[in-house]
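Only a single protein chain was left out; the remaining protein chains are all shown in position.
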Amino acid sequence: MSTGLVVVQILNGLQFGVLLFLIAAGLTLVFGVMDFINLAHGVQYMLGAYLAVAFYALTSNFFIALLLALAAALVFGLLLEFLVFRHLYDRDHLEQVIATFGIIIFLNQAVKTVWGAAPLTLPIPEIFSGSIILMPGLLYPIWRLVIIASGLAIGLLLYVLVGHTRVGMLVRAGATNARMVSALGVDIRRLFMIVFGFGTMLAAFAGAMIAPILSVEPGMGDTVLILAFVVIVIGGIGSMRGAFLAALLIGLVDTLGRSFAIDILRLVMPPSPARTVGPAIASMLIYVLMALVLYFRPSGLFPARGR
Amino acid sequence: MDWSTEFVEGLAVADPVLQLNDLHKNFGGLVVTDGVTLDIGFGELHAVIGPNGAGKTTLINQISGLLAPTAGTINFRGTDVTDLPADKRAKLGLARSFQITSVLPRFSALENVALAVQARNQTSYRFFGRADHEQPVNDAANAALAEVGLADRGQTLAAHLSHGEKRSLELAIAIAMEPKLLLLDEPMAGTGHEESARLVSVLKRLKGRFSMLLVEHDMTAVFALADRISVLTYGRILASGTPDAVRADPRVIAAYLGEEME
Amino acid sequence: MTQTLAASSVLPSQQTDRANALPVAIFLILALVPFGAAFGPESYVLGLFTRVMVFAVAALALDFICGYGGLVSFGHAAFVGIGAYAVGIIGAHGVTEMLVSLPVALLAGAIFAYLTGTVCLRTKSVYFIMITLAFGQMAYFIAGSLAPYGGDDGLTVRLRSTLLGFPILQNDRTFYYFVLLSLLVVYFAFRTIVYSRFGRVLRGARENATRMATLGFDVFSFQRVGYVIAGAVGGLSGFLLANATEFVSPAYMSWQRSGELIIMILLGGLGTLHGAIVGAAAYLLIEETLGGITEQWKLIFGPLLVLIVLFARGGLLGLVDRIRGRPGRG
Partner (left out) sequence: MHKKLALIGAIMGLSATAAGAQDKVKVGVIATLSGPPAVLGQQLRNGFQLAVKNLGGKVGGREVEVVVEDDELKPDVAVNKAKALVDRTKVDFVVGPIFSNMLIAIMKPVTDAGVILISPNAGTSNFAGKECNPNFFVTSYQNDQNHEVMGKYAQDAAMKKVFLMAPNYQAGKDAIAGFKRYFKGEIADEVYVPLGQLDYSAELTKIAAASPDGIFVFLPGGMGVNFVKQFRQAGLADKIKFLSAFTVDESTLPAQKEAALGFFGGANWAPNLDNPQNKKFVAEYEKEYNAVPATYAFQAYDAALLIDGALKLTKGNTSDKDALRAALMKANFTSLRGPFKFNTNHYPIQDFYQVKVAQRADGKFETQIDKKVFAGYSDPYAKDCPMK
């Protein structure tokens, strides 16, 4: 375990963390403000990736494809909101779960029908391809650094938006007490649409940004969705700050766990069982972390709502 | 006989049911309970009044065990209950009603009360036998319902009761627990004139049977019922004494009562 | 959120006789399936309905804890998997006696529920959902790392469980009735429990836990006992599943499976018990039928779920009620 290795793994963890943050941010907003559990948030991430691939095929320019994908994802998200979600806001959480689960099933199959089951890919934009030398012998892909940077930038943007604008004020108030916000005479429908559209775009952005690294395939949003839920629950539902910190925490714990679990286990057991047990423990780590956090802080690290 | 009065002759209570000793509660920087010391005597009806935000409900929540005080002790029937959870305190004979109606909406009125009876004297770790067919429990529950005037509403779902009936049901649930001390958090809140009067008469009948701590905004009711009154402002006891003494207390008049009284 | 649960929790006692006819009809149909199956692909039909009943047992336990206890567990499949692994592991050591494996399956589910429940029940609503998911995932990964018992690949159950050495479950039809009997026992046990004093406390805690505490009920302990019961019955379902598929796999514990169980009880109608059976049957039979019609069956199934939520509150049973013109449940 050289320091170089640790540094790179920390960067990897950060990259995974900001990706999770981009997805969790929308999820926690929608959940916090609208009290709406949107399981279909993960497929919006998948859709962002597929749309970016599709538009790239048309334009051959990553950035134009990214913008078009975001616009298309927004339109699609608002369409879903209009057709299905807005009829679910005053429903019970469980009903929201089953309906949005239905949408997951549908969209996972739909992208397979449209684009085929085979994984698709998107090339890294030319100017960001390649690696830079962090230290002698250790290369790091530039694109991952771009993801980290854009994720942090969006985190900052959200901090400003939520902390210092009128919509942000309403969002914060809504996360604490949605009834109060509507009592203030705010057009809650419009606020919901803004929040929802924004959350959708963030997820789609995450999908498009990761498409050059990961294969684009049906069901790619499902695992990410669960991780995003872990993030917002650890962070405290409705808390942007909580989502940000929890996302980075999960990203780091998961990456470092996967990297070093076996090495650490080897200190206490023979290599062969360590190799078998290590990955299992590494996979479990974030769930253990969540259980621990919730045991000591039953409403997450930064509980936003008073209820 | 009106045996409750003999305990309130003097202000010091000989054998108190409840003793609050220098109770403090802070929410972050906000001080909600600020050194409350209070005794409630056996059989006494003690009213706590004060403006909105004085910390009355917070006080009741601490006594019933839903909130932990920041400092101070709560002594109930000779036991220090400061660190006991709500259910253990209830087992010791502490019952409460809620300011915001808190009956079980999808239970019938009878079942709401029957649960209180069931909690009082039997084990609830019984997995067979129909709970709703247990005659002794139902009888006790019906008696409590009758006491608050809900005798014929037992089979109605609590959610379908009128607001006034729900307030009465709250009371019936508390009575059915046969508590040693009854904490009443604004039992008349939101009820009409007639309904209030009816509840006052119910409470009058109960007076003496249980010790009671009554938090109420309806001054007519308070002065008609209370043996002693404590005035709470900004989390502190401003004054404490018999209704007449409190009525006459210049600090109370200045701080709170003023024109509201007569 | 407990207050807004759309599903009914009308107790069986408060239902009309006509509504009580439904469970009777369900069990009658299930009892007659083998006779119908004899005219068709017998073993296949028996296998399909055995599967339906095995999942119905698990769904019943979930409905008990979720519909009556208000505790939405997103890790219920872990109990099923643990029960299945009890059979698989004991079987791998050459013991097929159900007098051994069945109690172990029940106990293992109960112990896991007790330990995790102690932690989970400190949290509420969505946090409870997520922490149960966390423990479910832990169980899943642990099962996947059991290298001596197949790891991720799972392990084959060489012989169905025996009773006092007799291979009574070997015959598909006998096995079917064994599962049906289990389902019947579980159904009536839960019906009895929800009527009982304990059930009344559990239901009360779902409505308003604070109120129950001020009445003198140690809500945490009651809920934990309820959770343990659900865990044990989940273990029973796992025992049956391992015998039905003659195979045990970590996939039995995946979060997707827990999600499917939740869908089942919602589909049937939460807090009705027989709704759990209807839901399990509906889910698996829809999957089977649509899957037989087209490979793209999920394009139909997904929107179907959305439509059920939008237009059939209270699940399929709620829909039946509505069509009959009775007032909605809940």
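Before moving on, here are some points about what is shown:
Per-chain residue numbering starts at 1, and chain names A, B and C are given in the order in which the chains are listed.
One rule holds for everything that comes next: contacts are C-beta pairs under 8 Å (C-beta built on N, C-alpha and C of every residue); 3 or more make two chains touch, one makes a residue touch a chain.
Computed from a predicted structure; not experimentally measured.
Contacts of the undisplayed chain with the visible chains, over the whole complex, involve A, C.
Residue-wise, the contact with the chain that is not shown comes from C:Leu48, picked out of C:Ile26, C:Leu48, C:Ala92 or C:Ala189.
Screening C:Leu60, C:Leu169, C:Leu241 or C:Ile308 against the full complex identifies C:Leu241 as the residue touching the chain left out.
Only one of A:His41, A:His93 or A:Arg144 touches the absent chain when the whole complex is considered: A:Arg144.
Touching the omitted chain from chain A are residues 2, 4-5, 8-9, 12, 15-16, 109, 112-113, 116-121, 124, 129-131, 137-139, 141, 143-144, 212-215, 217-220, 223, 255-256, 258-259, 262, 275-276, 278-280, 282-283.
Touch with the hidden chain on the side of chain C covers residues 40-45, 47-48, 51, 144-145, 150-156, 241, 245-247, 249, 251-252, 291, 294-296, 298.
Throughout what follows, only the chains that are shown with their structure count from here on.
Each chain's centre was taken as the mean of its CA atoms, and the one lying most distant from chain B is A.
Chain A and chain C have Cα centroids lying 31 Å from one another.
Annotation for chain C: no residues touch two or more other chains. Chain contacts: chain A has no residue touching two or more partner chains.
Considering their complex, residues 64-66, 85-88, 90-91, 95-96, 98, 102-107, 111, 114-116, 118-120, 122-132, 134, 173, 177 of chain B touch chain C. Interface residues of chain C facing chain B in the complex, by the touch rule stated above, are 3, 9-10, 13, 192-193, 195-201, 203-204, 207-208, 210-219, 222, 225, 330.
On the side of chain C, the complex with chain A involves touching residues 1, 4-7, 72, 119, 122-127, 130-131, 133-135, 137-138, 141-142, 144-145, 147, 151, 255-256, 259, 262-263, 266-267, 270, 296, 298-299, 301-306, 308-310, 313.
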